[in-house]
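Before I ask anything, let me first share the structure, which is written out below as structure tokens.
Let's turn to chain A:
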Amino acid sequence: MIPLYIAQFGIILAVFGMLLLAAAVMVYSERKVAALIQQRYGPYLVGPKGMLQPIADVVKLIFKESLRPVAADRVIFVLAPILSATAAFAAFAVVPFGAETTLFGLIEEPIRLQVADVNVAVLVVFAITSISVYGIVLAGWSSNSKYSLLGSLRSASQMISYELSYGMSLAAVLVLAGSLSLTDIVNAQQGAWLGFIPRWFVFVQPLGFLIFMIAGVAETNRAPFDFPEAEQELVAGYHTEYSSTPFMMFFLAEYINMVTAAAVAADLFLGGWHGPFLPEYLGWIWFLVKISAILFFYIWMRWTLPRLRYDQLMQFGWKVLLPLAALNLIVTAAGVIYCGN
Partner candidate 1 sequence: MVPLGHYLILSAILFGVGTMGVFLRRNVITVLLSIEVMLNAVNLAFIAFGRTMGSVDGQVIMFFVVTVAAAEAAVGLALVIALFRHRESLNPDTFTSLKW
Partner candidate 2 sequence: MGTELLLFYLFGAIAVAASLLVVLQRNPMHSVLLLIVSFCALAGLYIGLEAPFAAVVQIIIYTGAIMVLFLFVVMLLNAHREDEVDVGARPVRGPLRAGAVLAVVLMAELVWALVRAGGPRDGALSEGAGADAAALQSVRTLGNVLFTDYSLAFEATSILIIVAMVGAVVLAKRES
Partner candidate 3 sequence: MLLLIPLLPFLGFLINLTLGKRLAKSASGGVACLAMFGAFLVSAWSVWSLIQMPPAERGVVLEVAPWIESGTLSIPFALRLDPLGALMILVVTGIGFLIHVYSTAYMHEERDSEYARYFSYLNLFAAFMLVLVLGASFPVMFVGWEGVGLCSYLLIGFWFTKKSASDAGKKAFIVNRIGDFGFLLGMFVVWTQFGSLDFQQVAHLAGQMPAEAAFGTISLATLLLFVGATGKSAQIPLHVWLPDAMEGPTPVSALIHAATMVTAGVYMIGRNAVLFGHAPETLAIVAAVGVATALMAGTIGLVQNDIKRVLAYSTVSQLGLMFVAMGVGAFAAGIFHLYTHAFFKALLFLGSGAVIHALAGEQDIRRMGGLRKQLPVTYWTFLIGALAISGVPLLSGFFSKDEILWKAFSGGHTLVWGVAVVASLLTAIYMFRLVFLTFHGERAPVQDHARRSPGSSDPGNHHSHLHDAPPAMAIVLILLAIGSVFAGYIGVPAVIGGSNRIEHFLAPSFAAPGVEVSGEGGASPAEARGEMSPASEPTGEGGDHRAELLLMAFSSGIAIAGIGIAVFFFLRRRDAADRVAASFAGLHRLLLNKYYVDEIYDAAIVQPIARTSDRALWRVVDAGLIDGTVNGAGSFVNGASAILRRLQTGSMRAYALSVFVGVVLILGYYVWR
């Protein structure tokens, strides 16, 4: 019994570390990719090919002075970044990233590569995302500056608007899998049709996947939906007034959210850790591959597409995405009932 607890604890730590690492990697790769897209070098001084750049950044940020506007709401101003960071980390807790494994026989009965196996995991992710709104909103409001306020208002309304499409496209998958547990959903995508097409829901739910991706981008406030921090319009949006560690937390939270979104997408649509050529216990490699692909896609999109106009964003969200998602859900449900599985 003891080793099991140890293993669980280990997994928690591992996930925590992995998320931090992932954030760092993201920062680096984002800069690099951006540079390549813009035909620059990007960071190359710190460490080999500037790989240690993120660490330098962190150090710099930590050693900066932490400022707080006089008129700011003391409590909330402090609370906001912590909240968003926490939410970001917590969301990943229910995301499975690998098949059951005995960790190379270290422990007798296998455990799942997942912090907490909740039978309503999907909804939990959803719920935590909705909480993460507060981080931004409160940050904007508490720092008592008009730019921040505008940024936070925008982000809040934007996230709420896209949460609906997000949830609906997700619900379609739930209908297909017939479960709310991410593990079950992933396992429902085992195997392949005709031997070579993997049973990924992306092939069943192309539209759903598209909507999910777009909504995900909006949820994570990334370009072309990065209104909360639209540099050209409102200095730095909701975190204008933040500096030093609190700012870093927002930064962190943003990237972790991306990772989480990517992980969830992989689990829901791309069959999680299932994939050809690799044994079950190495499934997490497939998982990493898929996540990286999605993340690259995010970065790629950010540096390619211009930002929309705010009203366009809202119009799109309510008048295009939501109806499409609803339609998709209805069609899926009908299909499921028709096929009877």
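Simple rule for what comes next: a residue touches a chain if its C-beta (ideal position, glycine included) is under 8 Å from a C-beta of that chain, and two chains touch if they have at least 3 such contacts; residues count from 1.
On how the list was made: all candidates are chains of the complex that A comes from, given by their letters.
Computed from a prediction, not measured in an experiment: that's the story for all the values here.
Colleague: Between 1, 2 or 3, which touches chain A here in the complex?
Modeller: 2
Colleague: Over in the complex, which chain A residues touch candidate 2? Could you list them?
Modeller: 73, 75-76, 79, 118-120, 123-124, 126-127, 130-131, 133-134, 137-138, 141, 149, 152-153, 156-157, 160, 163, 180
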